[in-house]
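Omission of a single protein chain aside, the complex is shown with its protein chains in their original locations.
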Amino acid sequence: MLLPAVIITIIFRYVPIGGLSVAFMDYQTVFSFFEQEWVGWDNFTYIFNLPGFSNVLWNTFFIAVMKIIGNLIVPVAFALLLNEVRHRLFKQSVQTLLYLPHFLSWVALAGVLVDILSPSSGIVNNVLGFFGVNPIFFLGNPDIFPYTLVMTDVWKEFGWGTIIYLAAITTIDPTQYEAAVIDGAGRWKQTLHVTLPALAPVIILLTVLGIGNVLQAGFDQVYNLYSPQVYSTGDIIDTLVYRIGVVDVQFGPAAAIGFFKSVVSFLLIVTGYKLAHRWAGYRVF
Amino acid sequence: MVLRKGKGKQAALIVSLVLIMLTIAACGNDTNGKEQPSGNDSATTTRPENDGPLAKYEPAIELTAMKNLYGDERYLPGDDLNNNVWTRAYAEELGIKVNYKWAVAGEGFQQKVTMSIASNDLPDIMTLPAKDYFTLAKAGKLADLTPYFDKYASDTLKSTLNADGGKQMKTAYVDGKLYGIPQTGGSDATADMIWIRQDWLENLNLSVPETLDDVIEIAMAFRNDDPDKNGVKDTFGIGFQKDLNSGTGSYEGFFAAYHAYGKAWVRGEDGKITYGALKPGMKDALAKLREMFAEDLIDVEFGVKDWKKVGEDIAAGKIGLFYGREGLPWMSAKDAIVNNPKAEWISVPIVSSDGKPAKPATNVTMERYFAVRADVQYPEALIKIINLFQDRINNPKTTMDMLSKFGVDPVSGINFAAYAFGGLDPSEDKPNMYFQQINAVIEGKETVDNIHPEAVRYYNTIKNYMDKGMDKGADPLGWNYYKFLGPESSWKIISHYRENNLFERSAWFGLPTKTMSQKGATLDKLQEETFIKILTGSAPVSDYDSFVENWKKLGGNQITEEVNEWYNSTFEN
C-alpha cells in the first residue's frame, strides 16, 4: 500500500533534500551543485550576527507562540459552540461564513484593517469608545502591535480551524451521549465528558504539530501590516531576511535560515511526540 | 525509530533506495549542461552581404527568447505571444524567427530567470535582471557584444541610449566589455513637486508657496480653516506616507528644502559621493517635521499609511497639499476631481527653507539588460531586434500609422509595444520633448505637422479641452493631459527644473554593493526607526546625531567607499 507514496516521496522530496547543503555553500546559480564553494557555517554566522537578530528572533517566537495558542483554543471553542446548535441550516450557514476570511489574502486585508483599526475613525475604536475605552492605535503602537497580529490572525483562521474539529465530532458514537443523559448529565457535562475527550486525539495532534511552528510568525501578514513605528516588536525573521534581499538572491543565507527553522521545528515536534507518549501513553502519529 | 528484527531489511532497502536516487540525481545534474542547438543552426545561413542594423538573414534564423510581461496581456484574434505584429516583423524584415520559451509577469520573472540559470536552460536572447546579467557575464555565459555594437546599432538606438550622455549605457560594461544593452529609461519623472488643491487656496485667499514657510502656512490653513468649506474639521494640513520612498506623500521634496535627502546619494563639488540623509540640513528638516506633527498638521496615523492609503485621502478630499511626482493627474489627484468636480489641482516646484534653491532628487534604477547566450552564432541578431523597435517607435521620423500598428492600437486599446523584445525608452524622458512641442504649438511658434505624432495626439486632446472651456466633466481625459503636458502641467514643473539645472541626480545607481547587500537592510531599519521616532516625538531630535554615528559604524562608511569606487570605475575612465 505504501509503495506509490514512498516512491513519490523519495523522488520529489528526498532527492531535492540534498539541496539543504546550500546552507553551507556560497551558492551561485550559474554553477552546478558540484562546483559550488563550501563555506562551512558562514551563512549561519552571517544571519545570527545581523544587528538586532536576537530581538527579531524573540519577536518571531513571541508572536508565533501566541498564535499557536490562539489558533488551538478558539477553533475548539467555536466547534463546541457550533455543535450545540440544533438548527441545521443556521449551523451550516454559520460554518460557511466563519471560514470565509481564510480565503482572503493579507494584501487584500491590509488596507481594510488600517481603516477599521484606525484610532480616529475606525469602527473598532468607535465601539470601544462607546464603552469608555481610549482610542487604541492597534497598528502603530509597538506595545499593542503583536497582539493585533495575533487577534487578526486568529480571526482569519479560526473558522478554517473548526472544520477539523467538526469532522471529529461527527465520528463520536451517539450512544455515548445517550449513556451520559441516562447518567443525568446536562448539556455542559456532556460537552465536558463526551465531546472534549473524543476530540482529545485531534487536539493533541494539532498541538504537537503546532509547536513545530514556533518560528513561523506569518510573513505575509506581518509584511503587509507592519511599519517602521513597530519594528521594535513586529519585525520577524522572515521580514528581516526579506528586506536583506536574501530570499531572491542570497541563496546560501536563505537556505541557512530555512535549515535552522526546520531543525528547531523537527526537534520540537519530536519532543512533543515523546511527551505525549509519556504522559498520555499515546502515539500521536 | 523503532525497528523490529527481521523487518529491518525493508527499512534498509528504503534507505538505500534514497541513497541511490540521490546519486542518480547528482549525476543527472552533473551532465545537465545540455548542449542545445544554439537556435540559429541552419548551416546554410550566412550573414547578409550588405550587413547592417536592419539587414535580413536568408534563410531565416531561429532564436529562442524569454519575455517579461507587464500583466493582463491581450491579443488580437488569432494572435499570441509567438505570433503577433512584432514576431511577424522580426521574421519578415530581419529573417529572425523568435520563439519565446517562457514568459511571465511581475515578481515571477526573477524566479523564472533563477530557474533557467540553475537548470542551465538559457534561451538564445535574454532579458536579465541586473544582478544575473553581471553574474552571467563574469561566468562567461554571455556573448561579447563589443565587436558588434558599433557596426549594428542603428543611429536611433545609439541616440536612445546616449540621451543622458551615456551614463546608463556605461553601467553595462563588465571589465571593459559590453555583454548587453541596458533597458534605459528617463529619470526626470522621479523628481518631487508640490501638489496643492487650487480651489482650497482660493477659498482661503492664499497664494502658491514660494518658501518652505509658505508651505507650512498653507498646511496650517488647510488644517484649521476649513478649506473645503464643509463646516467640519476633516482635512489634514499636509500628506506624508509611512515609507521614505519617493512617490505620493514623499519626504524627498521636503528634505530637499534643507538640501538633504532621505535616500539619494549626492555627489559634492569635490567629486565625493555622500549619503543624502547625512547632509547637515537633515537634522533641521526632521525637527521641522516634528514641529508640524506636534501642531497636528500631519495625520496622526501617517505612520501606518503607505502611498496608496495617502492616495485614498487625497481622492477623498482630505489632503490638499503634499509632495508627489508628475503622474498625479493619472492617479489620486484625478480621482479627487472625479469625486468632487469643484476640485482643482496645481503643481508647483519644491521650495527652499533658505535662500539657496531646493533641488529635487532623481534616481535611475538599472533593472534589466538584454543579452545573448555565449554560444549563439549571430549575436548581433539581438541588436537588430532592438533596432527594429527603435526604428518603429522612437525614430523621430515615425508616423502615426506606424505607432498605431506597433504601439498602441487606437481601436482595440492594445499596446503592441509590450510584445516587442528589447523595447527600451530613451534615457531621457520623452514627455520633456512632448511638453516643449505641444506648448510651442499652443503658443503658435510651431505647427502640428512638425511635431512627433504622439505629441500630436496629446496636443489634440489638450486643445480640445481648452477650446471647450476646460470643462472637466465634458472631457474626463482632457483634464489628465492638460495637467500632465499642457500649459499648467506637471511636466512644466519638470522643464522648469531642467532649464534651471535644478536636478540633484542620485549619483549611485548600480547593483547593491557588497556591504550594501549585507548591511543595507539593517541601516535602512535604523534610519526609518530613528526618523519616525523623531517625527512623532517619541525620541529627541538629538537622536539624529547618534543615528549618524551608528550608521557610519554599522557599515555605512564602507558602503560610502564602495559607492564612490563604483562611480569612479564606471564613469571616470
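Observations, loosely collected:
In order of appearance the chains are A and B, and numbering begins at 1 in each one.
We take it that contacts are C-beta pairs under 8 Å (C-beta built on N, C-alpha and C of every residue); 3 or more make two chains touch, one makes a residue touch a chain.
One rule holds in what follows: contacts and distances are computed from a predicted model.
Its UniProt record calls the unshown chain "ABC transmembrane type-1 domain-containing protein", which is the correct pick from "ABC transmembrane type-1 domain-containing protein", "NADH-quinone oxidoreductase subunit M", "Sarcosine oxidase subunit beta" or "Glycosyltransferase involved in cell wall biosynthesis".
When you scan A:139, A:168, A:236 or A:276 for touch with the missing chain, the hit is A:168. Between the chain not shown and the residues B:431, B:520 or B:555, the one that touches is B:431. When you scan A:70, A:119, A:212 or A:234 for touch with the missing chain, the hit is A:212. Within the entire complex, the positions of subunit A that touch the omitted partner chain are 1-2, 4-6, 8-9, 11-20, 22, 29, 78, 81-82, 84-85, 88, 90, 92-101, 103-105, 107-109, 111-112, 115, 155, 159, 163-164, 166-168, 170-175, 198, 201-202, 205, 209, 212, 251, 255, 258, 262, 265-266, 269, 283-285. Where subunit B meets the omitted chain, the residues involved are 1-4, 6-7, 10-11, 14, 25, 28-29, 32, 69-74, 80-81, 100-108, 111-112, 114-115, 118-119, 121, 185, 189, 247, 307-309, 311-313, 315-317, 325-327, 329-332, 334-336, 338-339, 407-408, 413, 415, 425, 429-431, 454, 458, 477, 480-481, 484-485.
Quick note on the criterion: only the chains that are shown with their structure count from here on.
Separating the centre of subunit A from that of subunit B, both taken as means of CA atoms, is a distance of 37 Å. Subunit B makes touch with subunit A in their complex at residues 14, 17-18, 21-22, 25-26, 29-30, 32-33, 110, 114, 117-118, 120, 131-132, 135-136, 139, 141, 242-243, 300-301, 303-305, 308-309, 512, 517-518, 520-522, 524-525, 528-529, 531-532, 536, 554.
Subunit A makes touch with subunit B in their complex at residues 6, 10-11, 14-15, 18, 28-34, 46, 50-52, 111, 114, 118-120, 137, 139-140, 227-229, 231-232, 235, 240, 243-245, 248-250.
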